[in-house]
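The other protein chains are all here in position, but one chain of the complex has been omitted.
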Amino acid sequence: MDLSTYITIIISTIFINNFILSRFLGLCSFIGVSKNTLPSVSMGLAVTFVTTMASIITWLIYNYILLPYNLEYLRTLSFILVIASFVQFAEIVIQKKAPALYKVFGIYLPLITVNCAVFGAAVLNTDVFFLHGHAVPGSFMKSLIQGFGAGAGFTLAMLIMSGIRERLEYADVPRSMKDIPITFIIASLMSMAFLGFSGFKI
Amino acid sequence: MKMMGEFVKGLWRENPTFRIVLGLCPTLAVSTSVSNGIGMGVAATFVLVGSNIFVSLIRGIVPEKVRIPCFIVIIATFVTIVDLLMKAYAPALSRSLGMFVPLIVVNCMVLGRAEAFASKAPPFKSILDALGMGIGFTWALILISAIRESLGNGTILGITISRSFEPPLFMILAPGALLTIGILIALINYLTMKWKAK
Partner (left out) sequence: MNQMTKFGLMLGIICLAATLVLAFTYEVTRPIIAAALYREEQEALKAIMPEADLFKPGTVGDIKYFEAMNGPALVGYCLKVTGSGYGGYMHIIVGIDTGGVIKGLRILQHMETPGLGSKINEIRLGESEPYFLKQFIGKNARTISVGNGIDAITGATISSKAVTDAINKTVTEFMEKMRQ
């Protein structure tokens, strides 16, 4: 596998199939946290870290434990458990070893366990990079990159949305549209812009 | 009568989709057709009822600190059961919902009900709560998918409504989903405010 494959996967997951705006994964945190720029970016970084790591761990589990022993039906259970334990573990480690970093995104870690983006990335990897129960060539690296790209796309969407919502504070929005409805409508417009990328196949 | 309240609240007053705004990923992603919407609604309701019963049953036994992982395991079990049953008895539906069946496990609505309600209430009450929430989720999903399928594809449940109508494609793509739910929530906010003012 060469570099261009990796770059196309990154571009694809960030722009063409953005996790939030075209796959709707991670919408709950997107709507809930995107009020201010700083927390949004911190949350985005935390998600990127977890999606990347989760992609690695779940790929190893799927390829070396679940597939060889025909335990595919345990995919959901094992993935969610591994992600939850990893997040818990990361929280403890970061809190002890890097308190400064913990201040930036530590508080978002518990929220991430049930973030659809993380679990979604793990499931998507097994759907896309496995064929007839076998890993496709370069599957591991592709999964890792897709996991990273998923988080990066999430961060980008969060950053843009929080920038818009900060401005929105000063806008005179009708009362029934305030907060959540207007956020959805902005997200719809953003999604329309991202639709311009669709149709590129890698 | 008070029991009935636990059931009814999910339908409108605390509707998971429109009022609490939880569990949106599947709501938006699968609402491209009404049949998908019904399938997802039923699957999520099954998981809700199953997990609520068991969470309620173990509520005294499980220590506070490990309750969330325990809830997640219970939910994941029911999600896998629903996934296997769907593959066996409704393979076409299972294929068209795809990865969104396993994704029920991270649906905040399910964990939310387990944590906020079932972990504090007896089993029977928890079942009513789960049924109410599940049906509330299902009708919201059917409404959204009916709007998107009819406007975006010109069909309802796969049946063409009118030949002369050229459907705007964008309603069935991602932006249409976000726009639909935004407008629906605004509409419901507006109606609620109006009724309160009376």
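Note that the chains take the letters A and B in the order they are written out, and that residue 1 is the start of every chain.
Just so it is clear, contacts are C-beta pairs under 8 Å (C-beta built on N, C-alpha and C of every residue); 3 or more make two chains touch, one makes a residue touch a chain.
Every value quoted in this text rests on a predicted model; they were computed, and no experiment measured them.
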Quick one: jot down which shown chains the absent chain touches.
A, B
Consider the whole complex, including the chain that is not shown, and state which of B:32, B:119, B:150 or B:189 touches that chain.
B:32
Sole touch to the unshown chain from B:81, B:146 or B:183: residue B:81
Please identify, in ascending order, the residues of chain A that touch the omitted chain?
73-74, 77, 81, 127-128, 131-132, 198-199, 201
Against the chain that's been left off, what residues of chain B make contact? List them.
32-33, 58, 61-63, 65-66, 69-70, 73-74, 76-77, 80-81, 84-85, 87-89, 91, 95, 98, 152-153, 160, 163, 169, 172-173
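One rule holds for everything that comes next: only the chains that are shown with their structure count from here on.
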What whole-number Å value describes the gap between the mean CA coordinates of chain A and chain B?
21
Residue ranges of chain B in contact with chain A within the complex:
21-25, 28-29, 68-69, 72-73, 76-77, 79-80, 83-84, 98-99, 102-103, 105-108, 111, 170, 173-179, 181-183, 185-187, 189-190, 193
The answer for chain A against chain B in the complex is residues 21-28, 31, 73-77, 80-81, 84-85, 113-116, 118-120, 123-124, 127, 174-177, 180-185, 187-189, 191-192, 194-195
